[in-house]
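Just one protein chain is left out here, and the rest sit where they should.
Which chain is which? They are A, B, C, D and E, in the order written, and residues in each are numbered from 1.
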Amino acid sequence: MSPTLTPSPIVATVDFEADGIQHGFLRLPYSRDDSAWGSVLIPITVARNGEGPTALLTGGNHGDEYEGPIALFDLARRLSVDALTGRVIIVPALNYPAFRAGTRTSPIDKGNLNRSFPGAPFGNPTEKIADYVTRHLLPLADIVLDFHSGGRTLDFLPFAAAHILEDKRQEAASFAAVAAFGAPWSVKMLEIDAVGMLDTTAEAMGKVFVTTELGGGGTATARTAAIAKRGTTNLLRHAGILKGEVERRDSRWLDMPSADCFTFSELDGMMEPLVDLGDPVVKGQPIGRAWPIDRTGSAPFEFTAKMDGILAARHFPGLVRAGDCIAVLGTI
Amino acid sequence: MSPTLTPSPIVATVDFEADGIQHGFLRLPYSRDDSAWGSVLIPITVARNGEGPTALLTGGNHGDEYEGPIALFDLARRLSVDALTGRVIIVPALNYPAFRAGTRTSPIDKGNLNRSFPGAPFGNPTEKIADYVTRHLLPLADIVLDFHSGGRTLDFLPFAAAHILEDKRQEAASFAAVAAFGAPWSVKMLEIDAVGMLDTTAEAMGKVFVTTELGGGGTATARTAAIAKRGTTNLLRHAGILKGEVERRDSRWLDMPSADCFTFSELDGMMEPLVDLGDPVVKGQPIGRAWPIDRTGSAPFEFTAKMDGILAARHFPGLVRAGDCIAVLGTI
Amino acid sequence: MSPTLTPSPIVATVDFEADGIQHGFLRLPYSRDDSAWGSVLIPITVARNGEGPTALLTGGNHGDEYEGPIALFDLARRLSVDALTGRVIIVPALNYPAFRAGTRTSPIDKGNLNRSFPGAPFGNPTEKIADYVTRHLLPLADIVLDFHSGGRTLDFLPFAAAHILEDKRQEAASFAAVAAFGAPWSVKMLEIDAVGMLDTTAEAMGKVFVTTELGGGGTATARTAAIAKRGTTNLLRHAGILKGEVERRDSRWLDMPSADCFTFSELDGMMEPLVDLGDPVVKGQPIGRAWPIDRTGSAPFEFTAKMDGILAARHFPGLVRAGDCIAVLGTI
Amino acid sequence: MSPTLTPSPIVATVDFEADGIQHGFLRLPYSRDDSAWGSVLIPITVARNGEGPTALLTGGNHGDEYEGPIALFDLARRLSVDALTGRVIIVPALNYPAFRAGTRTSPIDKGNLNRSFPGAPFGNPTEKIADYVTRHLLPLADIVLDFHSGGRTLDFLPFAAAHILEDKRQEAASFAAVAAFGAPWSVKMLEIDAVGMLDTTAEAMGKVFVTTELGGGGTATARTAAIAKRGTTNLLRHAGILKGEVERRDSRWLDMPSADCFTFSELDGMMEPLVDLGDPVVKGQPIGRAWPIDRTGSAPFEFTAKMDGILAARHFPGLVRAGDCIAVLGTI
Amino acid sequence: MSPTLTPSPIVATVDFEADGIQHGFLRLPYSRDDSAWGSVLIPITVARNGEGPTALLTGGNHGDEYEGPIALFDLARRLSVDALTGRVIIVPALNYPAFRAGTRTSPIDKGNLNRSFPGAPFGNPTEKIADYVTRHLLPLADIVLDFHSGGRTLDFLPFAAAHILEDKRQEAASFAAVAAFGAPWSVKMLEIDAVGMLDTTAEAMGKVFVTTELGGGGTATARTAAIAKRGTTNLLRHAGILKGEVERRDSRWLDMPSADCFTFSELDGMMEPLVDLGDPVVKGQPIGRAWPIDRTGSAPFEFTAKMDGILAARHFPGLVRAGDCIAVLGTI
Partner (left out) sequence: MSPTLTPSPIVATVDFEADGIQHGFLRLPYSRDDSAWGSVLIPITVARNGEGPTALLTGGNHGDEYEGPIALFDLARRLSVDALTGRVIIVPALNYPAFRAGTRTSPIDKGNLNRSFPGAPFGNPTEKIADYVTRHLLPLADIVLDFHSGGRTLDFLPFAAAHILEDKRQEAASFAAVAAFGAPWSVKMLEIDAVGMLDTTAEAMGKVFVTTELGGGGTATARTAAIAKRGTTNLLRHAGILKGEVERRDSRWLDMPSADCFTFSELDGMMEPLVDLGDPVVKGQPIGRAWPIDRTGSAPFEFTAKMDGILAARHFPGLVRAGDCIAVLGTI
């Protein structure tokens, strides 16, 4: 049987076509040693008020990123149907097993959801979620907002972003949505390795697609949570789904033009940062050091900037391992 | 045999009485399944220049706190014996197995070193380390600086601190050392549950003792690492061990006067912070919310300030569990 | 190369065509960290007495279900070849790694054998077992009996069952076999999600196929073990393979007509059952409660029957998790 | 410092001396890798109506036994203060970490709470709980009911029990309480290895002490939960704390007179039970078999009754390991 | 997109076409819970001196085999470009995650690299390594030497080997290379189950391919390390890449002619070897015993030789499990 004809095992307890607001679940059967007839219940909210565009809002694509889930649990609770025209579909914790565990990937199958698209109905649970999004949620949507942050191991300047696309009308609509979101920083991304991402899948279906990186470290702050909440409201207003005016904010556009932006460690050690997020750096400037931890008296390895720019992202944990990306520079 | 007469199994490869600088190890025999005759090698540096006072500088008491280890690996490497009068003993990663694992407690025995003092020579590895510090390192020291930060699960305003003590001369000397350290914040602490701490053990031996909390989240920043480095230099100068003048900095004194400072969660959920570190709050003000994560549409639990103050510390991970301390307020 | 042409890596140490009784193994090569040239040895018995029909009897498809393995280890030991006409192939513990671990799925690869059919010769060990059954054992069989019980997480009224099939002659032969088995309860099943099951694979090959659910909880009782033993003997007699008369027993036919039979929990908690297996219930009657366990004084969630019927199956462990099936009702 | 002088680290959020009903927690500080300032919150209910006797009711001493927790969460919710004279202290899940994990022992420290009494204030979390019970809860109580069942690995005929004691007045009061409880079976126990038990600790303090074994397998049934609920109400009425008459029930007294009651396995294998709970057996009768599982065709080991009696308890899991107790016989 | 057109995610930091010697890495992106933008860095050395043949030398295909990595780390360090004509590509620890863990298979994905060829660019990390070797390294090579030993669970007489091939010119060239290697033993292998091996993949591309088994037990000795070093030098000289004469050594040719060479255990127990590696045996001679370990006084199972020969390989760990290969006999 062709995969595209195999029905998804996931069943929604909400009716996507009903007016009003419903809080329910995507129920994903998951037979396992500790529950032979168990399932994973992914919380979902559908709010609809007659005809109009549909926004799909997702958080928890990676399970250790919190600005999106905070904004979306909050939105699901305070959304008034009367303020809507059209429909909002909210899934605040898309890879729910990962979100519940507080880990990037799913503890069930180690699946990285944003590398599992378009998914498969007979794959592992992560692939089943991707498939349901691809075949059941994305087709309902006109505009898609998928929240990300750095998670437990990276930290970012807060930005919203869209991709440079072949279809320039779609691209322009996406960047307009990014501007409406109004994060402190905005980014035009040229994705090189886009295999398996929700981004690519949504874009290939012609959707207006916005993503974010709003902080990191496996936590949220009052400041970054507020950015996520305001950005969500702005986006829905921009899309004509939510009543009210977009609250415009200054946002600086940031570029990551080349491979010189990225610094990888080639050794294990303890990270000593020499610049913080947002600090300007010039080419050749030391930006961090990796200390060997097995003895005192050894020289640290010093990382230097390969270009002028500002520090846009960094490795978060105090220890670094060979192969880790330890810094990303951006240009304004 | 009395415990106090049992020799420590730990052997130092450095000579504490020799002039000059030595980088070596405290070797702790540790027989285990993957090394029958293995040992743990804890890096240590001893720098001495003739007679004079001795400072004991320790980091990595908890293994996921990085400002101290950064400052001390750095000091061990750049310390010039000529600039000294007396002796500096540096152990940058005291609970070395925990430090290597990047965890608060030791992966070997789950020992929390700062709850294991005065230790025992025939206990588990963590207790053996505590015992060695108690019986072999502390007696050598006049002044002790033990670095802490919040680790992976807490975040603090950066401060140095000493305890309110019965011996007021000892107390005064300790607070003078805190002031010399020059962190952005300084704290006078009244420890209530002091059982098992290095602090108490050192103070009971009459030492001038300084501790810190310099950030948290399981990372360090350029800013907090600089505080730790400057503070260490200042302390050694203040103690007359290192040549040069103390670099004076403004520091604000912060109090944590009562149990009302501390807020604990009584439920599991996702933390939404409503204020950030250093923000002022007034009694009754919402400071955070805990969202139930098993469904959308439920109300979050709201935490409110029990007093006026500023946010001095907070729970770091995005998820919170019942029993976690989620906020600490201080007063200026 | 086509999968159907790839030879199975499994080698049988028994000769399926030889007369007499042989106890041997299906040897499945399994290279791993603790045995580079290791294998899994799945016990098998083949008993043959000249020409005649072949029965394939399997237990341990799920590794925590015991009535089948008890009946089949017992049969393998006491079977007299003289009492046979034709052949009996007995595999008492089909997913042997799971059976040895006492878990539903295989500890080696987490494979759920009854969701892995028809299998693959180059897949994981569970898929290799499925493939061997599909390509080497099923083709030898005229009648197939695959034992199940509820395992550690479900408990069932004891029943034998067959599926409603398109081929009505095959269906009739299967229900006749169920009746001969003579469990206290008998069920006509309309499988909706039959992907990956041994059942479907055997039926698609035209075999008479009988399955069971004979209790659960990860144990067996004297009573349920006796049902399994008597049913096996009856089935072999019914098939004309074993001498003697079928020992007829009253069996009540049970239906599970609709989705209303199944109750799923949408919350975590402690299960308080209000009815036991076999108890009659009426629509709207409370059948169980799920207590929040994080505090006293909260109200439990109450599950009510969505139809009239009797309790045919239930969640077994004392704790329940969101998504678990907590009760199945049947109608007489 | 003497252990008896060290204060418990556990803090109650309820006031044991206040009238009315309070639902709160015993807060046990528990610093760990995933929460530096975390704690364990053990739910507790205190209901008081003026002067009168105090009953201490505990469940979840072992974390996989459910009749007690069901009866006590239920009682805590439906208890009316007006119906009381005196005080009821309810801790439905005493070893809360074990209860939450659904395991006999605590996942934190592997502590078996009922082998940890009288406990220690500076021990592991399980020992701290025991110490708090010993020094803070037991002194408040006149009568103590501690619920047990067989847990995941044993199954019992449902009984309440008290111990044969040196103080015959205390013993008589205890057996009167057992009779009031009204379980289907009642037992007079002569504990031989009583080291570390709550039972012994309470009895040594002169308390009337009742314990139970009400089923097992890591589940509860509607029937056994009802026994626990009725027994609790009866006991409180018997003690004069709860209004109303004891609901008298027939109960059969069961003895376990000698070591011949207990059968241990000396080999690993699969258990085939030949008698069920409550079945009568005669000396020499086969009561179960252990099948070798590594090959077919081998003889099972047969266990025979060493005395006349009835089957009072049995090993629950389908697999048995050398050293397991597989059956306990009782005499009527 | 066709798999063969999907680019490998692995990036080399060395230039395969540059003259001189370079030490670098194959960087394999590996996003995971503890490093969202992490990678695996596989050490590689490329040494080139103008035109000439290319040798690909690999160790650590299985991570617990050490003669190859010792010889290749050593060669990479002491290789003089001036002594070369052509190119040497050295990957001393091909399945680097397995090598770092000291395990046969990769701790990341449990992949057995030598059962994962030809690999896949979008598979798990082990499959990505295989794919890179297949599509990027093998095409560069004229001669390939892939080191193996017995690893932690097998022990071998030290030998080099090549396969009997359909292309007799290729076969002759391979055996000439084996002879040049000069191990104490040499083997002509007829691979029966060659699915997934580097061997087969290289041979199918027409390469001269040499493999080894040089000892085992998860260690190396001075003797076996010297065999590996000398053999590597000899092979490079034989191939005309390294200056100097092949150091000829006596090598005895060993055959493993039939399934009778291999003895598998059908039971668990403790292994008592009765002959050692290299010892001659005659058909019917006891070569080892497996002792039941659950009780004293039981008879051991005795394994006997199924043919005349010498002991060429044996199970290494003291305990044996059913299904393990416990001995391999060879004939001279």
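Everything below uses one rule, namely that contacts are C-beta pairs under 8 Å (C-beta built on N, C-alpha and C of every residue); 3 or more make two chains touch, one makes a residue touch a chain.
As the structure is a computational prediction, the values presented were derived from the model and not from experiment.
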_Using the touch definition given at the top, which of the shown chains does the missing chain touch?_
A, B, D, E
_Contact residue for the chain not shown (choose from E:221, E:285 or E:304)_ = E:221
*Just name the one of D:151, D:215 or D:273 that touches the chain not displayed here.*
D:151
*Residues of chain A (touch criterion as defined above) contacting the omitted chain*: 266-268, 294-295, 322
*chain E residues touching the omitted chain (full complex)*: 21, 23, 25, 41, 43-45, 64-66, 69-70, 73-74, 76-77, 90, 92-93, 99-100, 102, 155, 217-223, 225, 270-276, 279, 291, 293-300, 316-319
*In the complete complex, which positions of chain B touch the hidden chain?*
9, 25, 27, 29-41, 122
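We take it that only the chains that are shown with their structure count from here on.
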_Tell me which has more C-beta contacts between its two chains, D-E or B-D._
B-D
*Between chain A and chain E, what is the gap in Å from one C-alpha centre to the other?*
43
*Counting only residues that touch at least 2 other chains, which ones in chain D make the list?*
25, 41, 294-295
_Touching pairs of chains, all of them, please._
A-B, A-C, A-E, B-C, B-D, C-D, C-E, D-E
